[in-house]
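Let me begin by handing over the structure; questions about it come next.
== subunit A ==
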Amino acid sequence: MDTFLGLYNYWIYVGLLVVGLYAVLLKGNYIKRMIGLGIFQAAVFLLFISMDKVEGGTGPIFRYGQDITTIFANPLPQVLILTAIVVSIAVTALGLALAIRIKEEYGSIEESDTLRADRDE
Partner candidate 1 sequence: MSFLFFFTLSFVLISAVLAVHARDLFVSTIWLGVFSLMMASNFFILDAADVAITEAAVGAGVSTVLFLSALALTGEKESGRRVYRLIPSIALLTLAVVLMIVSLDHPRLGDPSAPVHQHIAPWYLSETPVLIDIPNVVTAVLASFRGYDTLGETLVVFTAGIGVLSVLGFRPKRKAVVTAAQVSRRTVRIRDHLILRVVGKLLIPVIMLFALVVQFHGEYSPGGGFSAGALFAAAVMLYGILEGPDRSIKAMPQVIMLRLAALGASIYIFVGIFGMLLGGNFLDYGVLSSNPVAGQQLGILLIEFGVGLTVASVLTMVFNAFAGRETY
Partner candidate 2 sequence: MENELFQTLTSLLAYSCIAIGSAFIVIGGIGVLRMPEIYTRMHASSVTETAGSLFVLIGLMILSGLSLATVKLFAIALFLLFTSPVSTYALVNTALVAGQKPAVVKDQTSGASV
């Protein structure tokens, strides 16, 4: 049981990684692929944040009059992921802008349609 709960977050991370990658590789719709990319990124976020937890610890923000023996979580993974979340939304916005332009030029956001249009030219 202890092993199960101790590793459960890693298994969920593997699941998210595979689900996200599935959408990116095997779905033909470009916006669905952006959604898959978001899930893939979230899987990486989850892996990093799982690392920061220390048993019996608390968030790495000091308090007045705290006990000298207080254990704090690891701040470093949090810093990396904090910035990565905002970068991920910026990247998603860029991908969505590309999808909008593809729709305007090809009339569709399906990969099969755009490939066919490219072949016919």
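Brief remarks on what is shown
In this section, contacts are C-beta pairs under 8 Å (C-beta built on N, C-alpha and C of every residue); 3 or more make two chains touch, one makes a residue touch a chain; residues count from 1.
Picked so that all candidates are chains of the complex that A comes from, given by their letters.
Small disclaimer: the values here were computed from a predicted structure and weren't measured.
Every option in 1 or 2 comes from this complex, but the candidate touching subunit A is 1. Interface residues of subunit A facing candidate 1 in the complex, by the touch rule stated above, are 2-3, 5-23, 25-29, 31-32, 34-36, 38-39, 42, 45-46, 49-63, 71-87, 89-94, 96-101, 103-105, 109-113.
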